[in-house]
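Right after this comes chain A.
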Amino acid sequence: MTTAAENPYSRPIPLLAIVLVALAVHGPLLLMELPSSSFDANFHMFFASHYAHHWFNPWNEKWFAGFSQTTYPPLTHQWIALISNLVGLKMAYMLVQLIAILLLPVGVYRFAKIWVDDRAASYAALGVVFLGSLTFLVYQAGQLATVASAALYLNALPYLYQWMTESSGRSLVKGLAVTLSAAAAHHVTLIFGVVFFAGPVLWTAILDARDERVAASTSGVLLRAAVFGLLSIVGVAIVLLPYWLALIQHPIHQIPIPHDSRANFLLNSITAINYFVIPYGALIIALPFILVRGASCPRWRPLLYGFWLALIFGLGGTTPLPRWLLGRAYEVLTFERFTFWATLLAMPLVGILAIDLLDRFRAKAAVGLALAAVATIGGALFWLNANPFRPTATAKVEPVDAFLNRDGHDAYRYITLGFASELAKVSTYTDAGSVDGDYNSARLLPEMTNYGSAQLTNAKFYGTAGMSALRAMLEHANRYGLKFIFVHDPYYEPLLTFAGWRKIETFNNGDVTAWAKDDVPPAHRIASDAIPPAWQGLMWGILPIGVSFVAIFLSLFMRDTRRVPVGIPLRSETREHHIVA
Partner candidate 1 sequence: MARLLQFFSILSLGALFCGVCGAQDLHAPSNVTAGEDVALPTSGSGKATFYLAGPGISQKNDVTLGEEIRLSGQDLRYAGDYTAILCSDTCHTATFYVTAAKPASVIFLVHPSRVPVGQNDAVSGVAFPFDQYRNLITVPENVNFQLSAKDASLWPRSIRTQNGVAWFRANSGKSAGPVQAVASLDDLSAKRAVQQVASDPCNLRITGQRTPNGILVQTEPVHDCAGNVVPDGTIVTFTATGPNGKGTVDAPVKQGIARAKIESPGTSVISVASGVVMGNEIRLGAQP
Partner candidate 2 sequence: MKYAIAIILVAVTAGLMVVGLFVTAQAGGTIGIAKGSALHTAKASTPDQALNNLLADVQRRNWDRAFANVVSTGGITEPAFIQDWIGSNGSVRSFSSLEGFEVRPLHETNDEAQMRVHLHFSSPVGPIEDVRDFHLVREGDLWKAVWPKVEIPSVPAQVIPVTYLRWDLVTGSAGDEWGAKNVDSPHVRIISMNAVDSAQGSVVMGEVTNEDTVPAFVTVNATLVDGAGNAIDEESSFDKIAHVLLPKQVTPYRIDFPNLSLKNVKNVHMDVKATLVPASADPVIGVMNQKIETDSQGKSVLHGDLLNQSGETVNIPHVIVSFYDNSGKVVWVSDGYVDRALLPQSTEAFAVEIPKSLAPSIHNFHVVVNQYSLNNS
């Protein structure tokens, strides 16, 4: 056995050091507000802005002529809203995103320790800081909630394992609190996490009980898993009750909206780069090792199967499996998040690869791994500008907001055309309402749900479906008080001209034009059965943020019990000498 003196890489990296590395890598990028031009950042800030002004009223009149924000779990948005009172909306978003990123290596470290020792877990945690998929989600997709929820969920699962194998009441309480926080951040992560993350954990606990690596019996593990699952279901049902009620009242019946993550990557090289090469980065080289090593030890196989399933789902339409398994949900989901989860599930095995290489090649391996990590995150950052599908935040929205906020223009509704994700930015800073919006699941207006297209502002990218939705909405302009249209793409001008809109103003030297229709009456409130009652607003404003406070309190003031399960093989079953005592 090598000693620390002989091999400087033989000790685990302290978790604090890993968190500081994450802070050093992502802190400056977030301070530079790099994610502000990502696809979803403006959407999150828009939601947060509403909470900042109407904490207990989730009914938001600014999109879709009125929609309920109970259709999206609120935790990250409410945290942004809280912090925005101190540092402003945009910086609050960056801070919440930073917290999610810092929680992620902690979660991966704790999650990995279910299968591997401290040393491998620490390398897994360090590796996650440089993940291409993380960079992709944070800086290109802007999926704050997915990252935050995954980080919380990874932190919750070790408590589940401890509760199942050690009957630790503290673990049960803390696990539940963090699980509910994860659900309050992003429901989809929690639902699929049961299969991809909790499934391998449960399976592993059963194996450990069967092989007597833990004190619990198999039936005990199953019983406690059922208790945890039941309490989680009840908890999530209560914490997100307004969400479930909204979903039951208005199930998502809209025509499926195309998304590139559902494409066949073999037929489109750009899509393959965007959704496979960039998120995986250097992990692609490690794939054979992950498969072979993951299969080599029965205890790691649940993790391997979870990784493989997430990998297949992350390939979108490249294979038919997601469509077969998900049915109609396939058309509603986007699949880049599965790639993110696959990389997270791979990290414990990558940690083993790292220590294998370090043990064998030492400094050379360290340099190689460092280069691979930097190349992965660097490639993903480079792709932000090289990607032909990158968000093009070129429309300056300030004059649009100024126009809407003067001379009573906010008495009418508006839409933007060609503004991409800047639509949410326009909406955030004006009181005027729009019939468009950047959140597909909340749409109830038939003009939008009857066609297979997403935002009206991006209508042309959805071809006939998109333009038909736009036409349908323009035909009913008088009904919705839709008077003003802001155009950042001349593609739409012929339709507006023929449909009776006239250009009335230009902004930014003609980069954006304002169009109006003279006979449109002022907007009136559109009757909806989706308006949440006051008690739901109260619940929504208290419970999700409340469970996060409870989780923070418990994490700070309730000490963990034993942290590492005993008798866990670090290497494959054929190399018994590496078992941790």
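Keep in mind how these were chosen: all candidates are chains of the complex that A comes from, given by their letters.
By our rule, contacts are C-beta pairs under 8 Å (C-beta built on N, C-alpha and C of every residue); 3 or more make two chains touch, one makes a residue touch a chain; residues count from 1.
Small disclaimer: the values here were computed from a predicted structure and weren't measured.
Visitor: Quickly now, which of 1 or 2 touches chain A in the complex? Give its number.
Guide: It is 2 that touches chain A.
Visitor: Would you pull the chain A residues touching candidate 2 in the complex into a rising list?
Guide: Answer in residue numbers: 257-258, 260, 262-264, 266-268, 271, 288, 291-297, 301, 304, 308, 311-312, 315-321, 323, 452-453, 460-468, 471, 474-475, 477-479, 490-495, 497-500, 502-503, 517-519, 572.
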